[in-house]
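Got a structure here, written out as structure tokens. Questions coming.
Complex shown without one protein chain; remaining protein chains in place.
Chain IDs A, B and C follow the sequence of writing; residue 1 opens each chain.
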Amino acid sequence: MPTSPKSAQLAAPLLQRFEHVRAQSLAFAAPLSDADATAQSMPDASPAKWHLAHTTWFWETFLLGPLAPGYDLFDDRFGYLFNSYYDAVGDRHPRPQRGLLTRPDLDTVKAYRAHVDAAMATLLTDGIDADTASLIELGLAHEEQHQELLLTDILHLFSQNMLQPAYKAPEPLAAADAEHGASVWCAVNGGIIEIGAAADGFAFDCERPRHKTYLEPFQLAHRSVTNRDWAEFIADGGYETSSLWLSDGWATAQAEHWSAPLYWFQRDDEWWSMTLRGPQPVDLDAPVCHVSFYEADAFASWAQARLPSEAEWEYAAHSMTDSTGAFVDGGRLRPARQSEANGTAFAGLFGDVWEWTATPFRPYPGFVAPAGAVGEYNGKFMSGQYVLKGGSCASPMGHVRASYRNFFHPDKRWQFSGLRLARDA
Amino acid sequence: MPTSPKSAQLAAPLLQRFEHVRAQSLAFAAPLSDADATAQSMPDASPAKWHLAHTTWFWETFLLGPLAPGYDLFDDRFGYLFNSYYDAVGDRHPRPQRGLLTRPDLDTVKAYRAHVDAAMATLLTDGIDADTASLIELGLAHEEQHQELLLTDILHLFSQNMLQPAYKAPEPLAAADAEHGASVWCAVNGGIIEIGAAADGFAFDCERPRHKTYLEPFQLAHRSVTNRDWAEFIADGGYETSSLWLSDGWATAQAEHWSAPLYWFQRDDEWWSMTLRGPQPVDLDAPVCHVSFYEADAFASWAQARLPSEAEWEYAAHSMTDSTGAFVDGGRLRPARQSEANGTAFAGLFGDVWEWTATPFRPYPGFVAPAGAVGEYNGKFMSGQYVLKGGSCASPMGHVRASYRNFFHPDKRWQFSGLRLARDA
Amino acid sequence: MPTSPKSAQLAAPLLQRFEHVRAQSLAFAAPLSDADATAQSMPDASPAKWHLAHTTWFWETFLLGPLAPGYDLFDDRFGYLFNSYYDAVGDRHPRPQRGLLTRPDLDTVKAYRAHVDAAMATLLTDGIDADTASLIELGLAHEEQHQELLLTDILHLFSQNMLQPAYKAPEPLAAADAEHGASVWCAVNGGIIEIGAAADGFAFDCERPRHKTYLEPFQLAHRSVTNRDWAEFIADGGYETSSLWLSDGWATAQAEHWSAPLYWFQRDDEWWSMTLRGPQPVDLDAPVCHVSFYEADAFASWAQARLPSEAEWEYAAHSMTDSTGAFVDGGRLRPARQSEANGTAFAGLFGDVWEWTATPFRPYPGFVAPAGAVGEYNGKFMSGQYVLKGGSCASPMGHVRASYRNFFHPDKRWQFSGLRLARDA
Partner (left out) sequence: MPTSPKSAQLAAPLLQRFEHVRAQSLAFAAPLSDADATAQSMPDASPAKWHLAHTTWFWETFLLGPLAPGYDLFDDRFGYLFNSYYDAVGDRHPRPQRGLLTRPDLDTVKAYRAHVDAAMATLLTDGIDADTASLIELGLAHEEQHQELLLTDILHLFSQNMLQPAYKAPEPLAAADAEHGASVWCAVNGGIIEIGAAADGFAFDCERPRHKTYLEPFQLAHRSVTNRDWAEFIADGGYETSSLWLSDGWATAQAEHWSAPLYWFQRDDEWWSMTLRGPQPVDLDAPVCHVSFYEADAFASWAQARLPSEAEWEYAAHSMTDSTGAFVDGGRLRPARQSEANGTAFAGLFGDVWEWTATPFRPYPGFVAPAGAVGEYNGKFMSGQYVLKGGSCASPMGHVRASYRNFFHPDKRWQFSGLRLARDA
């Protein structure tokens, strides 16, 4: 195989982004003690320290190992400890026991990060070829995914503690410019459309290939479902009415005694919620968050509507994105507003909550997983999960694009997940 | 609501079919002792006696109760015992404990059937309206589904017994006219096509509405995967190669120690299989059967192909069906052969094995579940399962149509389930 | 090893008893259908058919196989199907799946019994030596144990069916001559006493060796705890008061939602119970039955008393037995009454309910398990269980002796188990 030429031009902006993303991960962990960063609150979640180390292992394993001659592993046992699920790379520490890794401690993990960062800087300074640049793009996107997971996992951990500690966000999140009014249906034309990421530019493998699909005309709500809407659903007996629910959803709701979104509780007859800023009264005008697919689906039944398919959602979002598919928005994490999509306006498609779609996470027509271990990145998870679109308040901006396919099992609630209603035209 | 007119013309052919289907259910149970008909081998399966009683309860609950004035319940406790999953109808005996119902005994269940049959004959003789006719069509289709389940469940029960008893089929199944040759790829054009059942004629709710969808050109194997193919997959380490498998599939295969299709075992270095006729040597030229979706998907990866989508499968099958969508074939359960589909020839699309598709069982665009308890028939199961198409050697002919959507969870193996390969054009 | 002489004198009475016990087992199964006899209601219980076959396997395996030259196995696969727990004898069908053995059917099992009975009759007619006589005694006692288990297991099975069928006992059990009055404390002197079976005569291995132990003076209630007593315990919140319970008992009671003895339910504000004769009103003057050790212990705490130790119980029962340790009583299953034990009178020590003692089932000082597979009879279960004494209404008379050690885990409730209170002098 002919080696593609190395380029310093490719490397320079990537190094800058690399440094930014890596610093960002540390910033997310800054409010945490060693113990906070070590504990694992459930098998679905991972310790913050593990996120910091696993993302570092990714660089070491997929970039430095193969591409940096003479690179010294920081600790040859870390491959076992911090591999997540790559069978091709070897055995690994059992996932449900990640919280037992009190060693290496947080300082050692930070030293591990510094060691790998230095080697990556050298690699990038030496110049890289196009394939390596793609791998680095993947590593950056991977690390950004884990930044959001770090936050969802810490929130879950703190919610298990009756002290309800507050995670001190490095910068307070701007209050959303809430949509007070009723939900408005926006009509979207159907026909043969295209979804999926274009061939150039970074996207995860599962976003490709861009392909045609057929849509009937449909309607999409101009805003996502709010906490006020959800409180009505609860008050109307939504959690006690089996006919609204999928069979598996009802069984789960009964077994786990669901009666409200994950972090909601009642204090003095008002709804409160555990948040990253500690317990807070529920803002009734904000999008509902921390609901499962099963709950979202039951809510939609109750509202005599349905969830949008992934294709409907993505098609509606198209005119809010530029020619490369990236979300056009100036400020970080500010919800999009008043953009025009096929003559209709949508609010908060990006950056408030991940929105559950009705679409199981399956390969796109023509999908082929990449060769080698990184081929395990998404492909092997394409069963039993549902697609979420848009991005949440905790999503790095680099993840906000119409073709992005987030996915979780239908019973999961600890992500920043909400919904937007659709219906047939 | 104005009552639609009663018609004896509608009723006469239905009564004939009713009597035929009811007699067929009893014929399927004829080789079974009371104990055989009572045992439940796993929560997924039901006792034969339960199938006989539950299908009878369906007529009693949805037809006789609402529509036959003065009908006397055979036993008012049977509603609790033989309701399957209709929440709207009331509480029910726990599914995993159906095998504990040694009473009522088989003779009492047969008396229950006779009681209901007589009342149904009276109802039909009196004439019925069109809505009732539709409900009866549903009841017949429902009972035919349970006939196939009765067979799959008995096979599973007998397979758990080291005596490996033979179920004595009322008429020996004709040996399939096996396809000895290599699999041939048949090209199918894409475009906007239609799938789903037409608006008139009987179909389950989930087969509707007929709707447009878009397909890229693709290729479909002219025959399903054979036991010979599968033996090669085994010999090539298919069950030990994690990279071929979906993550959930691999976890299941490891936990349940899968190393061959469900009923295969080795005797004197040859593959045998437990069947309804007792243990038999595996016929290498017959379609592989009793594999899960996970196994089917792994096999397809190994064969550098994929499973067809439901739409691809159904579209390919269209030219083998008549204008009503029903399968055009003379003899019962004889596999279709040499028909032309878009200029290509497919073998065994119907009547050999159910073929797993790549498509999760989800509602069609525009799907609305019927009002009332029968609305629970399919809709609430539209999550977590995959569509199978075609029909097996155990499927009643009334079920063999292109739009039929069978569905099971991806780890299930005890149905007569196999696969056919597809690939991109 | 010199062979001990064969004796026809030894054999004749054993043959008579053998025929009686074997006939009795069939009589217990007579009211059952094939399906009743096949179902298994929980892993702790076994199907009636299995009891009939397993006891037959015992004779075949431990008597006929080694001792009857030329004996032909009825079916060489039955060893796998009907071995209970003898590791030394080989692999076996998994216990929790005994209910799946619809074949062999009940008639075949009866033919199996007849085959073995005929061979045993020949063996006994030919005369036997003393060691063989001992093994036959063990086989008879073993079969009698299973007769009681057959009844407890059928009751449990029928209790799981909302039809609450009645097992038609071959002869109605005589109503107990109930003790209406208050419980009276009877004083018993302490000192060095002896418990355990004497060296001669039949007893299970675990009843030996007879040995000295030391008792402080104590008091024992003259009757067992009644349903009336238990209803007071319930009414006083016994099932809701954690301080009365052992920690494991409380956890079990909460997890399994215990609020009354196993088969009790309320109808029109009165206590009813499922019994072998179907649902019956609770007889408040009869001994409470179907309570676990945990419940018995909590009741004793509530009554400011305690359970007797095994030694206390057995010592108190001594004067009610003859010199061989056998219970002196004329009629079958009639509760003992008004006998004198150390100057005190006890009622119902034998033949009403098994009485939980405070004593874990552990080997007696000097206990040695017999060599060979029969050494697995009791010894390997001597951990985690508690001793029950006396015998129930369902116990064959041959089992009613002071030294008998019945044993079950402390959470088990489906046996005919009650209690009698004790306290320090």
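Just so it is clear, a residue touches a chain if its C-beta (ideal position, glycine included) is under 8 Å from a C-beta of that chain, and two chains touch if they have at least 3 such contacts.
Treat the numbers as computed from the prediction; the structure is a model and nothing was measured.
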Problem set entry | Among the chains presented, those that the missing one touches | A, C
Problem set entry | Contact residue for the chain not shown (choose from C:43, C:94, C:201 or C:384) | C:384
Seminar exercise, completed: Logged for chain A, residues touching the omitted partner chain are 33-39, 41, 77, 80-81, 93, 97, 99-106, 157, 160-163, 165
Seminar exercise, completed: Interface residues of chain C toward the undisplayed chain are 85, 87-88, 192, 211-214, 216, 242-243, 245-250, 294, 297, 309, 358-360, 362-363, 365-366, 375-376, 380-384, 410, 424
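Definition applied: only the chains that are shown with their structure count from here on.
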Exercise. What graph shape do the protein chains here make by touch: line, ring, star, complete or other?
Worked result: line
For this session: Round to the nearest whole Å and give the separation of the Cα centres of chain A and chain B.
Result: 38
Problem set entry | For chain B, residues that touch 2 or more chains besides their own | none
